[in-house]
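Here the complex is missing a single protein chain, while all its other protein chains stay put.
Now for chain A:
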Amino acid sequence: MFNSKNFLFFIAVFIETIFNANGDLFNEELFIKPLPPAHLYTYFQFTTLVNDNLSSEHTYLAPRSLVEVLTRFQVDELHFTLTEGQWRHNHWGYPVLDAAPGAELYAWFSSDVENVDTQWKKLSSTLAGLFCASLNFIEDFNTITPQMALQPTGAIPQNPNITSQLRYASLPREIVCTENLTPWKKLLPCESSRGLSALLNSRMIHNTNYHSIGVHTRKVCSSSDCSVVSLEIKQTVALVYDSKIIRTTDWSFTKLFGQGLPGGCPLASSSKVYVDITTNDTQPFLLSPEPEKVLLSQRGGSETKLALYTIKPENKMTTIGAKYISKKDLVLMKLPPLYFNRYVLGYGKEFGGIVTELTNTFWSSIDVVVLQNAPWWLPIQLSSLRINGEASSEMVLARHYSPGRSRQKPYHLELLLRLPPKSTTKITIDFEFVFLKWQEYPPDANHGFYVGSAIITANLPTARNYTSLPGTASLFESSINASKPWYPAVFRTNGVMVSLPTPDFSMPYNVICLACTVVALAFGPLHNICTKELVLKVVGSSVTLKQKIINLFKKKKE
């Protein structure tokens, strides 16, 4: 008799061998970084590399449902995130991958695709079904084609028209919930039964300050000359815990995720946990259990210490945690080299403006691309664009503006700016309020209308607060000691809300009430006539006046 556990393990090892033979590689990683004073960032990354020739009929470790979609719609690169909350760059530094609040989807289609727009519509509708998200609301009127802000990260054949194959849309009002997490987990080879994904307990995830789930697929070179490409599917979860909300600064897997780690996924080539212990110098804490290794990473002038744990599939239940030794409340924070803020100007229902403030705290200038997209109901005019209050600025190196069309196309503005060192740049653009047709108002119309985040693409000259992976790399370990001349990053600012002139919707309600009353009033007599029997009554002899008076009194008594 086999011990069932051993049997499972045997099967797992067996399967793993087979799959490895087929070349699909699955890696799972968890990166934990304390964000003093009160937050903790945890980032899960599940990377599947499909080395095999891609076919939609058969997949090994890669999720078939997703691969099928990708091959069917000839998608070269796809990025999809569902986010709740706002990443606070000026307090938390930079995340590994930034995401806009709500749902965000962008994809490059293969150059063979001729009608990108129809493919895009089909793709978003299919993904809507796959992730239970309202991506089906992506239409022409909220889709743009960014010209400068977004570049493919994968291996895509050189094509001067690469941007024409790109479509971008975001749905800032999308609410992210467990119903999105469950289908997302189903895409993983181990689902949520084993491995790091077992930590993704939806009850605990929605207890966080910020959470974002994402799926990123791209083509990567598998040979040195890039003649052979393979598909990389990266599934990510970013969570930010608030020590005030979980009511302790000390953290452990049980506190954060509700349970310990039951061991790595048997199908994974590696399961690793990295803990950023750089802040240990200022806010000392003890890790338990002791890390396997402490890696020192020097990257772009900043030094990071990472504690490494390797999780084996056969491991027992493990819980990694940290205990703070001294409780210092106030920590001087280092500002990241670039941070930003977006807000609405003015009040009332006539005019307004959107301001995007970019602050460069670094000692050299930084080049950024700022992409603003405004829905068609918020017309922004290029003529009202001001940079630091001036209509023409030397900071603008390039500019792209495509005006929107009512109910068809959003307004789209991209600026390539050179931010001077140690400065704050304010980009202001005015908008007008428009009247919508009464059916175009969303439910709860007085709640306000969401305007999506602006995208800020920067080449950062320093890796301070920078945690992203190098462009070509798939795994977290490749970010160690990865010094480069500059560090590309794509950020999202916060979204804003404006309240458009809204009619009094109680009016239609009143009309309905009135109409119903009228119908009800008409129904009574009609029903009466239809159902009651008419009976002839014998008319008696004429009544005398005296009789009449007596009758009158009788009636009153009744």
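Operating definition for what follows: a contact is a pair of C-beta atoms (placed from the backbone, for glycine too) under 8 Å apart; a residue touches a chain by one contact, two chains touch by 3 or more; residues count from 1.
As a convention for this text, contacts and distances are computed from a predicted model.
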| item | value |
| --- | --- |
| Chain not displayed: protein name in its UniProt record ("BING4 C-terminal domain-containing protein", "Glycosylphosphatidylinositol anchor attachment 1 protein", "NCT transcriptional regulatory complex subunit B" or "Histone acetyltransferase") | "Glycosylphosphatidylinositol anchor attachment 1 protein" |
| Contact with the hidden chain (one of A:63, A:214, A:321 or A:352) | A:352 |
| Residue among A:384, A:402, A:423 or A:459 touching the omitted chain | A:384 |
| Candidate in contact with the missing chain, chosen from A:145, A:361, A:428 or A:459 | A:428 |
| Chain not shown: contacting residue from A:148, A:162 or A:445 | A:445 |
| Touching residues (missing chain, whole complex) on chain A | 37-38, 84-86, 88, 91, 101-102, 172, 206-211, 242, 244-245, 247, 329-330, 341, 343-348, 350-353, 355, 384, 386, 389, 428, 430, 444-448, 450, 494-499, 502, 504, 506 |
